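A single protein chain has been omitted; all remaining protein chains appear in their positions.
Chains here go by letter, A, B and C, matching the order in which they are written, and residues are numbered from 1 within each.
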Amino acid sequence: MTALELAPYRDAAPLEVRDLACRRGERLILEGVEFSVPPGRALILRAPNGAGKTTLLRAVARLTPPVRGTISLSPERMTWFGHADGVKAQLTVTENLDFWARVHGSDTIAPALAAFRLEDLADRPAAYLSAGQRRRLGLARLLVARRPVWLLDEPTVSLDSATVATFARVVGAHLAAGGLALIATHIPLGLDEEDVLDVTPFRARENAERAHDPFLDAGFAPMAGARDGTAQDGETRP
Amino acid sequence: MMALLGRDLALALRSGGGFGLSLAFFLIVVVFVPFGVGPDTEVLARIAPGVLWIAALLSCLLSLDRIFQLDWEDGSLDALVMAPLPLEGVVAMKALAHWLTTGLPLTVIAPLLGVLLDLPGPAAPWVFLSLLVGTPALSLLGAFGAALTVGIRRGGLLLSLLVMPLYIPTLIFGALTASRAGEGLDFLTPFALLGGVTLLAAALIPFAAAAALRINLR
Amino acid sequence: MMPDLGKYALWVLSAYGAGLVLIAALVIQSIWRDRKMARLLAEIEARQKRSGGRHG
Partner (left out) sequence: MSIWEYANPVRFMRLSDRVLPWLAALSAIVMLVALVWGFFFTPDDYRQGSTVKIIFIHVPAAMIAINAWVMMLVASLIWLVRRHHVSALAAKAAAPVGAVMTMIALVTGAVWGEPMWGTWWAWDPRLTSFLILFLFYLGYIALWAAIDNPDTAADLTSVLAIVGSVFAVLSRYAALIWNQGLHQGASLSMDRAEHVADVFYYPLVTAIVGFILLFVTLVVLRTRTEIRARRLRALLARESRE
């Protein structure tokens, strides 16, 4: 395999997250999240399922606006890749990628096809791709978007080891070009440039959760039970 | 933007779901009306403009849930929100794509189906024109309903319930234009109002639908 | 006691009847649902209080 090279990203800047609090639904899940990822590094988010990896990624992407805290980079510099790959079965591989290229104003999809070994499949409708090929096509969107910050939620799920290696190579090239990545995954990619952050310690504490949700206020407790009958009796009596 | 329009048109044409089905449904509803009200041509001629409008409106409802649902399920919507496009523009383009694949074909065949209902000659061009001006509002309001219900499993029925009251002004002015034209009465007032409703929807709905989408994506 | 409603008695009475029945149904449903919710909530509050002091 030849080494993959990507054009360097302009004005590389670190992703700094300070005192971030995020919610899922109406509940506060994480608080006080702090980390910094310099250009050229990847940060692997690790935690058991349900601890808030996806929540954190969506907050960084501003898909779910954070409750509190600062994120140094704007979402215009980020690309999102989640559990679902966004591939349209009715379109061919080229059409799928071409769409995202035009949306992002990129002129060529050839490097992305090459990086994910999709050249031979270029004219095939996505409906006829194998699960792994389809996933690669989804991931190829990252290269077409040409944005320096990648937010990846379980990108290697359901991938065979060869595809994982391909993907790791692409992420490596992205980092070498001055990009950075935030990756929620159980399986480390085995990159030289990766750091690991355990999300578990940032789980929202009881009193923070209570401060966030007015319906957890302790002031409720004395009135909710005992005095209840009295309130509505006036309604029935007259 | 044009890329999005092109993609949505290609998807609608290739999946075969929305495009052909709405037209077939339209045909069936129009054919069923004489079965229901009897073959008296005088009666049919009188109700024809209204029937065509109602049938077009119902056919339009069928494919609404596809506007955002598929993109939501496969994750494209998340990517689109992060893409360098204003979400309001995305909504407008998707409504336009829906109209081009549903409202426009319905508009074109409505005067032809009018033959089955003895649609009066002078009404035919106004059925066409009123649908041409009115159906974009149906697609826009439908996109709003689709944005509200995108996170709801089997939201199709709810979507119809939410959208139909919003369709009332368009239906009233549209059907009134066509039927008054058939009776030789003043039809320009309702026609102008019909255009007004469509313009209002075009100005207001992209913002409301984009807001609803952002809320649903949280 | 009963006012003479004349030939419209049936309509007046049924309008009042329908209106009052609907209002009564709304009031009763509102009270019933509030009581039910209060009871459920009281149960949960009590259970959480028993199961550990950390809950408030």
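The working rule: contacts are C-beta pairs under 8 Å (C-beta built on N, C-alpha and C of every residue); 3 or more make two chains touch, one makes a residue touch a chain.
Because the structure is a prediction, the values reported are computed rather than measured.
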- Note on the structure: Chains in view that the hidden chain touches are A, B, C
- Query: In the full complex, which of B:24, B:37, B:112 or B:152 touches the chain missing from this view?
  - Reply: B:152
- So which of B:27, B:164 or B:202 would be touching the chain we can't see? B:164
- So which bits of chain A touch the chain we can't see? 25-27, 209, 213-217, 219-220, 223-224, 227, 230-235, 237-238
- Note on the structure: Contact residues on chain B toward the hidden chain run 141, 144, 148-149, 151-152, 155, 158, 161-162, 164-166, 168-169, 172-173, 176, 189-190, 193, 197, 200, 204-205, 208, 211-212, 215-216, 218
- In the full complex, which bits of chain C touch the chain not displayed? Write them out. 1, 3-9, 11-12, 14-16, 18-19, 22-23, 25-27, 30-31, 33-34, 37-38, 40-41, 44-45, 48, 55
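The rule is simple: only the chains that are shown with their structure count from here on.
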- Item | Chain whose average C-alpha position is farthest from chain C's own | A
- Distance between the centres, which are taken as Cα means, of chain C and chain A, whole angstrom: 47
- Rounded Å distance between chain B and chain C, as computed from the means of their C-alpha atoms: 41
- Take the average of all CA coordinates in chain A, do the same for chain B, and state the distance between these two points in whole angstrom. 36
- Which positions in chain A touch two or more other chains at once? none
- In chain C, which residues are in touch with two or more of the other chains? none
- Touch list for chain A against partner chain B, complex: 58, 61, 63-65, 75-76, 78-88, 90-91, 95, 98-100, 102-105, 141, 145
- Note on the structure: Within the complex, chain A is touched by chain B residues 2-4, 6-7, 10-11, 14-15, 71, 73-76, 78-85, 217-218
